[in-house]
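The complex is shown incomplete by one protein chain, all other protein chains being positioned as in the whole.
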Amino acid sequence: MIRVERRLTQPKWLMFAVPIGSVVVAFGVMTLVLLVTHHSPGHTFLRLFETAFVGRQSLNATFVSATPLLFTGLCAAIAFRMQIFNIGGEGQLYMGAILGAAAGIAVGNHSGWVSIPAMIAAGAVGGAAFALIPAILRAFLSTNEIITSLMLNYVGALVINYLIFDSQSYWRDTSSPTAKVFPQGKSLPAAASWPVAHVGALVLPFGLIAGAVIAVVIWVLYTRTRFGFEVQVIGDSPRAASYAGMRTRRKILAVMALSGAVAGIGGASQDGDFRHTLDPRGLTSAGYGYAGIVIAALARYNPFAVCLVAFLLGGVQNAGYALQGADFPSGLVGVMQGLILFCALGGELLIRYRVRFARGTRTSEAVA
Amino acid sequence: MVAAVELRAITKRFPGVVANDRVDFEAAEGEVHALLGENGAGKSTLSNILTGLYRPDDGEILIRGAPVSFHAPRDALDAGICMVHQHFRLVPPFTVAENVILGDHRGEGKKLMVHPRRIERQVAELGERYRIAVDPRARIWQLSLGEQQRVEILKALYREARILILDEPTAVLTPQEASSLFETLRVMADEGRTIIFISHKLHEVKAVSDRVTVLRAGKNVDTVSTKDATLRSLAALMVGREVAMANRVERETGTGEPVLEVRDLWGAGDRGGDALRGVSLTVHCGEIVAIAGVAGNGQRELAETVTGMRSASRGDVAVDGRRLRSGDAREAIRAGVAHVPEDRLHTGVAPSLSIAANIVLKSYRGSENANGPLLKLRAIREHAARLIHRYDVRGGSPELPARQLSGGNLQKVVLAREFHGAPRVLVVASPTRGLDVAAIETVHRYLREAAASGVGVLLISEDLDEILALADRIAVIYEGVIVGERDAGEATVEEIGLLMAGGQSE
Partner (left out) sequence: MILAAGGINNSIVVVVLASAIVYGTPLLYAALGELLTERSGVLNLGVEGMMLVGAVMGFWAVQRTGSLVLAIVVAAVAGAAMALIHAFLVVTLRANQIVSGLALTIFAGAAGLSSYLGNDLNLADQPARQSFGSVLPQSWRTVNVAGPILFDQSELVYASWLCVALVAVYLNRTRFGLNLRAVGESPAAADAMGINVAAYRYAHTLAGGAFAGIGGACFSLAITPQWVDGLTAGSGWIAIALVIFAFWRPTLCLVGAYFFGAFSGIPFTFQARGILSGIPPELFQALPYVMTIVVLVLVSTAGARRHLGAPAALGTPYVREER
């Protein structure tokens, strides 16, 4: 007989053991899947590991994959901490990319000192503005933010497609002959390309560093300030917050705007760091926003853990793209992310509850 | 004669607590058997075991002499056991008839298709016969709590329950409604049913039961015949020591300046419509004014509107003569309105946060706890440790999550925080619900001390005993209106009860 009891105290070590355990279990299940479908798990995992984390090139590619995931992971963690389920990181990232690219095109002739802050600001504004739609509906009309922010992801994808494929917009390249046949975005001016930091042989994108700085700021904000205190109280018990005279509506707006802004900077980083154009196909097919929710959940909404998990899952994603082909079946990355998340969710039970295996000792049964 | 129901050596453990420790219990057919005990004595756990909601760790259950094993509530229902829970188990958007047939798998309920009309007729007939009529087509959310309780009893009658358990059934009733319920229970017992009546109120137990089983700290103490017992002997069994019966502690009655003035207050309720319909009252410095009434007559809305958690649609609230902005809890706190809310675990504290965080829940913005936007974490921790010590919060440390405290200690945390803010007015809602006798005494002592220090106390309670023990003045609320006000000295239970039922006086 299995009994599940609420834990009176949650041991510290479990907070680390459970996420690690989930990854291990997920790899176990993955091995089974590969065996059943006649792939060699050893070979696949080795290739995965090598391509993700071994060597300079692998690591550099992993940094590139991890950058957007870091932003969307932080975006989800910021909101989920207050029990505001912002599923809209995806759409907020598109909006950030759109406004970021507009800023890049507009001020790209100036030096990087002007264009990069301008792009970051524009991206943050775009993401925040898009996040404020579900935030306002939630705060003033108590409309569930999960579904509204989710729906807006699709609206965002349609907007970005419209700008490049179905209009003569500011973002669309209409000059070159190929662009007339295959619609594409304007290339950003050189000064709108974000710099990289060289650490030894490693190349860190500017966006990755910015994301890490944001993670630190958020940690301070959430653990050391009055704002963070209010967020904690509202997240734990909205009634207690209103009882204590906290302005819950303002906080919903502020947290959603912050969350959206971080995703939006992630969008601007896509323009400035990597793509150097507004790239609808690349952005909408990557699913950064959804992966960000996985990352935030695995990191248990801790900003530092988000950095780590984003790096690990970035590696997996990078390997997935690089290896796609015969010895690395397509779809493996999604299966693996899904499995890890399932295991982490199941593991959450171990943190909150104690599972006991007990022999049936009830005498009434024996009598009956 | 074989007992209708018998429990032998029932043991049930929860993490960190033994709720039932080898409890024996036995009730006969045709008997009203009271289960008496303080809050936390294990009465609810025992009844949940009897209804199949919990499975005992040890011990056995016999129904008419035959051992049974309940794996799920359905097994208990099939054995003829029904329970009226303290928090009703009704589906609000369903009709009365739909609630009655829910989960039934005999007779009408066995059929694949549901025909509400036939059940409606049956429900109406049962209601007539037992004098607990309710419109079978009404939706639950449209009914008062007293009517909802009738639906619960109708459910049991419809299923022809042989054993009916009622958990604190009078909490939502006026004294008159309660005696009418007792008559219905007596009729049901005379038909040969077994009624198990759970309560911690001695005079009810004395009034309704044939026998009493007393539980204390998870163990059964004794089973006595009601007619041989006195209120005093029952109280001693329940608490384990001689207790002063809830006598009034006389004290200086405050006749200071008016500190809280509520004028013609109107406000919407959660169920739609106006929950407050023109409430006016005044509380003076050093005075305890009690609001009596049956649950659901606007008490919660009154407490929340006065403390700014809820907006008024009309009328105003003034503290020390200064009008407060409606629906602004922060302004009310600044004006010196302290609030001990009804739902202490989810409103009074943020349960997963630390005791320290909960102690500064209202003062975290002040300069003693914050330096601009940054919190002074160390100062907060030290402040919390001091209050934990001063208010004797047992088992508390600043870092401990609040939910891990017992009800009484949690209430001490709330009181510590509210008193520390040097309040002018204290709004207290059901402050002792669910607490044991020792904790009740402590809370009452704090309230009296607060009044003695010049604070105006507005006590909102459904417990008339508590009101009579504490209040200087009693105002009775009925359907959002104050229907009468009495000085505590001249009020009688009968008169207050009549007002609680909406009966007009004068």
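We call the chains A and B, going by the order they appear; numbering starts again at 1 in every chain.
By our rule, a residue touches a chain if its C-beta (ideal position, glycine included) is under 8 Å from a C-beta of that chain, and two chains touch if they have at least 3 such contacts.
Note that the structure is a prediction, hence the values are computed from the model and not measured.
Hidden chain, full complex: it touches shown chains A, B.
When the missing chain is restored to the complex, the residue among A:L150, A:L278 or A:L312 that touches it is A:L150. Note on the undisplayed chain: of the listed residues B:K111, B:R325 or B:R445, the one touching it is B:K111. From the set B:V23, B:L90 or B:L345, the residue in touch with the chain omitted from the display is B:L90, counting the whole complex. Listed by residue number, the positions of chain B touching the unshown chain are 14, 17, 19, 45, 51, 53-54, 72-74, 76-78, 83, 85, 87-94, 98-99, 101-105, 109-114, 141, 155, 272. Looking at chain A, the residues touching the absent chain are 6, 33, 37, 85, 87, 137, 141-144, 146-148, 150-152, 154-155, 158-159, 161-162, 166-167, 287, 290-291, 293-294, 297, 329-335, 337-339, 341-342, 345-346, 348-349.
Note that only the chains that are shown with their structure count from here on.
Per-chain Cα centroids separate chain A from chain B by 45 Å.
Remark: chain A residues 5-9, 224-229, 232-233, 236-237, 239-247, 354, 361-365, 367-368 touch chain B in the complex.
Against chain A, the residues of chain B that register as touching in their complex are 14-16, 55-61, 67-69, 307-309, 328-333, 339, 341, 343, 346-353, 357, 361-362, 364-365, 370, 373-375, 377, 404.
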